[in-house]
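To keep things clear, I will list the structure first and then write my remarks on it.
Note that one protein chain of the assembly has been removed; the remaining protein chains are unaltered in position.
Let's look at subunit A:
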Amino acid sequence: MSSESSLFGHCWLPLLLVAPLMLLIVLFFYVPVFQAFYWSFFLEQPFGGGSEFVGLQNFARVLSDPEFWMAGWRTIVFMLTASTLAVAVPLMLAIAADRKIGLSYAARNILVWPKGIAGAAIGVVFAFIFNPFVGLMAPLNALFPGLWNPGMDGTDAFVTLVAAHVWSGIPFNFVILLAGLRSIPPTMYQAAAMDGASPWRRIADVQLPLIMPQLFLTFVLEFTESITSVFALIDTMTGGGPGGSTTLLVYKIYIDGFRGFDLSGASTQTAILMVFVLLLAACQFVFLGRRINYER
């Protein structure tokens, strides 16, 4: 490859070319981020006007609120269950598709389609699927009245939320994991077969270790995704209920900020959530990322 200077004669040309994208990123990502951090140290008026510097008072207020801790705990439970399932389910599907079992070619295409569906639409559809009177669980409810009711039972609502999230996560993770599996040379399986490893053993000893980079990528993305993108699902399916049982942090921020007009409190929680996500990703890279063997 030739040197970069010969490709781009003018040093400002590449900058000019990325400028539109940078503008969007700065305008709609970095500015709000800094704004949120900034507001978390001020007491903002709900309808604009003068703001007052209050130091760490906002943080003290938020951290002493049991509602915040409840929402935080639910967020972590959701993150662990939903993202684990959102990687495990596509992993099983990808291993099956890679094996070339019956219909795997068709499945490979069909499993990708949900990627094109918006979170809110998934929420509406799943709310319907899990509706206690007309949904999938309706026959069971007829047999055992009160068995399933996400509108009344917090756990049922939470399960519904997890199911919808896992389903929406299948396409992307499936594609990534399948690509990883496809790139394992077939002689690797032959060698393992000669060494006496059964197909199940080969999954554990050969396939999973060799798709660690892909598994790592999907986990990191899922962890952050499960914290933030769940908003659309909550908003359409449960509205945070029943009784706040599906009010995750990201939804609580929305409620506090845009319904309760507590802009400072919402900004403070946003800042805390962002730092948490950042630390989480950093920990994953520090403790897991380094151990991953990217060599084939």
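The criterion applied here is as follows: contacts are C-beta pairs under 8 Å (C-beta built on N, C-alpha and C of every residue); 3 or more make two chains touch, one makes a residue touch a chain; residues count from 1.
Note that contacts and distances are computed from a predicted model.
Participant: One chain is missing here; what is its name in UniProt, given the choices "SoxAX cytochrome complex subunit A", "Glycine--tRNA ligase beta subunit", "Acyl carrier protein" or "Glycerol-3-phosphate ABC transporter ATP-binding protein"?
Facilitator: "Glycerol-3-phosphate ABC transporter ATP-binding protein"
Participant: Considering the complete complex, identify which of A:96, A:159 or A:197 is in touch with the unshown chain.
Facilitator: A:197
Participant: Kindly state which of the options A:32, A:209 or A:260 is in contact with the chain not pictured.
Facilitator: A:209
Participant: List the subunit A residues touching the unshown chain?
Facilitator: Within subunit A, the residues that touch the unshown chain are 185, 187-188, 190-197, 201, 205-206, 209-210, 212, 293, 295-296.
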